[in-house]
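Of the protein chains in this complex, one is absent; all others appear in place.
Let's turn to chain A:
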Amino acid sequence: MTDELLVVRCQLGEREAFAELVGIWNDPVWTYVRRMIGSSQADDVAQEVWLAVVRGLPRLKEPGRFAPWLFTIARRTVANRLREEYGRHEVLAEEEQATADPADALVDRTELLAGLSELPVREREILVLFYLEDLSLEDCAEICAIPVGTVKSRLSRARRMLRDHLTEKGHRR
């Protein structure tokens, strides 16, 4: 069953459809939240995300675009939590020059997971969305409210930072 059909059924008020939707998307949301803010707060923040989803679902205009909408909510919830935590505003929108996406420069998934927590929020976020959640560049751009070119340059910088970090730690193969 497609996400769109599930969302339409949810909007009609079918509770079992909502249970299916949570069954499919709970793990991706939880993974995103855990990678962004750590395990200790992941359950509470994931619950906040789902509460916002429940409240916003009746007004979702494009059920077929559920995934980017969901991660936009997750991102906002995480940003609010980080803001509370650090007492400072994360500047998340930044215009940058687009650069090419060097496919051969990808670090592998295991290394990425190990080094993610050491990266700054913005770089960590884009790596999680693109590599762990398998979202497209366009979806990442919509979620982060930035142009696709900025997503590419941010990904490039994030990979470089991650590689540098792992090299420092002696993980380079």
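Definition applied: a contact is a pair of C-beta atoms (placed from the backbone, for glycine too) under 8 Å apart; a residue touches a chain by one contact, two chains touch by 3 or more; residues count from 1.
Following the convention adopted for this analysis, contacts and distances are computed from a predicted model.
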item: Name under which UniProt lists the unshown chain, selected from "Cu2+-exporting ATPase", "ABC transporter permease subunit", "Transketolase" or "Transmembrane transport protein"; value: "Transmembrane transport protein"
item: Contact partner of the left-out chain, one of A:55, A:83 or A:169; value: A:55
item: Contact partner of the left-out chain, one of A:23, A:38 or A:120; value: A:23
item: Hidden partner chain, residues of chain A it touches; value: 1-2, 4-5, 8-13, 15, 18-19, 22-23, 26-27, 30, 42-43, 46-47, 50-51, 54-58, 63
